[in-house]
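These notes are about the structure you will find just below.
All protein chains but one are shown at their positions in the complex.
On to subunit A.
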Amino acid sequence: MSAAATVPATVRRLETMLLARAYEEALVELQHGGAPGTCTSVGQEACAVGVVGALEPRDRLLTNHRSAAHLIARGADPGRLMAEVLGRVDGYCGGRSGSLHISARELGVVLTSTIVGGELSMAPGVALAQKMGQGEAGGIVAVFFGDGAACEGIFHEALNLAVQWQLPLLFVCENNDWQAFVHRRETMPDNAIAAWAAGHGLAVRTVDGNDVEAVHAAASEAVAGIRADGRPRFLELVTYRLRGHFEPDDQAYVDPAELARWQARDPLQQQADRLLAQAALDSAGLARLHEAARARIAAAVAFAQASAWPDPRALTRHVYAEQGDRP
């Protein structure tokens, strides 16, 4: 077995995508057994791993209800994530957020909004604080949102302010074609997101969101640009939501041919094929990665299920600041 330091970054990206996939598949299984439903990011792992991998610990990020892959790519402990989803005390937020609003201060995951566009509303403020000296020197902020949020007015308000105030903010639109139960073709012209963003006068790139190396390269370039001149950048990552809006969801409303087309473009399979073709990995190595991800997630499930329920007497704790809370 290779030491972690000698594993190529391309293999590590596959490893992280496998972990995110295994985590969400385990959640789906738990849901069949009565655990709270979740909004998965299955099919979008390359976006998360490519972009988050281009960030540094001094950077901060904001995300949305489809946050699992972002958090795992950021190094979140799957056991603590799972405990949060199950409403247990060992979750990142003590079981108060569930799956939809997980934040993790220690990971620089500042805020998670499940109000579509809410993350876009808060992101300029986080970037402004960074610009005004509150973060670590040279840090930037990344905000993840979907094509649904791009239809909110706040999308334009956030872009306008970020450009006008020259905020160190990377806008990452994961354009996954679905806005809850509505297909994007019903809500906007095909190239609208990039065109709308470009209209605000910032650098915009559209990238294949199922190619983790392409995403990583584009994100690295955008992050370096923001660090260099302090101005915002915009990435549109073209991807697809392979599972339903919410678990369980039979996806009866999805065109099977469209779904099959995107399943054939699964970002994990694409990266695995690439690494096999490059001989960066052999089939036994790939099998070991799969097995390692599954084992880690099995341990995470066991940890989460063993975690205690919150004390109901603490129901109203943290509504307001209390003695002993953070300054």
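Quick notes
The rule is short, and it goes like this: a contact is a pair of C-beta atoms (placed from the backbone, for glycine too) under 8 Å apart; a residue touches a chain by one contact, two chains touch by 3 or more; residues count from 1.
Criterion: contacts and distances are computed from a predicted model.
Between the listed names "Transketolase C-terminal domain-containing protein", "ABC transporter permease", "Iron-sulfur cluster-binding protein" or "Flagellar hook-basal body protein", the UniProt record for the complex's undisplayed chain reads "Transketolase C-terminal domain-containing protein". Per the touch definition above, the residue from A:9, A:132, A:260 or A:279 contacting the chain not shown is A:132. For the chain missing from the display, the contacting residue among A:23, A:92 or A:240 is A:92, taking the whole complex into account.
Considering the full assembly, A:101 is the residue among A:101, A:184, A:200 or A:216 that touches the omitted chain. One chain is missing from the display, and on subunit A it is touched by residues 60, 62, 91-97, 101, 103-105, 110-111, 113, 115, 118, 120-130, 132, 134-135, 153-154, 157-158, 160-161, 164-165, 317-321, 325-326.
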